[in-house]
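Then we have chain A:
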Amino acid sequence: MGRTHVSCTINGHEAEFLADAGDSLLNALRDEVSLTGVKEGCGTGDCGACSVLLDDRVTCACLIFAPEAEGTMIMTVEGLADAEHLHPLQQTFLEGSALQCGICTPGFLMAAKALLDKNPNPTETEVRYALAGNLCRCTGYDKIIRSVLDAAAQMNADQMNGASS
Partner candidate 1 sequence: MVTVKFSASLRERTGESDLTVDAGDAPSVRRLIKLLDERFPGVGEQLSEGHSVAINGEIIADPLYEDIPDGAEVHFIPAIAGG
Partner candidate 2 sequence: MDYLAPTSVDEAVGALAADPEARVFAGATDLIPQIRAGRPEPGLLIDLKRIDRCTAVTANDAGWVVGAATPTSRLTEDPAFSGALPGLSEAAGLIGSDQIQNRSSLGGNLCNASPAADSVPAMVANDVRAVVAGSSGTRTVPVGDIATGPGKTSLADDEFIVEFEIDRPPANTGDAYLRMTPRTEMDIAVVGAGARVTLDADGNCESARIALGAVAPTVVRVADAEAVLTGQPINDDTLAAVAAAASAACNPIDDKRGTIEYRKQVAGVLAKRAVKIAAERAGGATTGGTH
């Protein structure tokens, strides 16, 4: 059984890897591309730890066959910050103590980014439902929700400042 050659864009850079047809994108990202920031909590789409953006939409990498990634644009937690600056979500997660063990954090960050890209000014309830696909067992979600709301407020303020300057 031959392996499939997959070309795609990962975190802004062209990437190629080989995968068996039945491999998940999660395994391909972790094992073939060394992006171990993408975590496996369940492998069945029930915990969200492997959340990545696939063509700007949040998905569970464990529920995608690796060959499906051909020609797509993928963003993982490793692509969220640039060389100098953290993404505002990363910063508010740090400042707001939104993580304890940190295993779910990459998935939450990607799901939260997808939410704010779509809805820059979400209510608490909207954040809770948008992040319902991400399980956290440590925090009780409280500080995660607050950090996402803080990031939204900050990004909106930055945008206003940017627009007025």
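A word on the picks: all candidates are chains of the complex that A comes from, given by their letters.
One rule holds for everything that comes next: contacts are C-beta pairs under 8 Å (C-beta built on N, C-alpha and C of every residue); 3 or more make two chains touch, one makes a residue touch a chain; residues count from 1.
Fair warning: this is a prediction, and the values are worked out from it, not measured in the lab.
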Taking the stated C-beta criterion, I'd like to know which one of 1 or 2 contacts chain A in the complex. 2
Using the touch definition from the top, list the residues of chain A that touch candidate 2 in their complex. 1, 4, 20-22, 24, 43-46, 48, 51, 54, 57-60, 62-65, 67-68, 70, 111, 114-115, 125, 129-130, 132-135
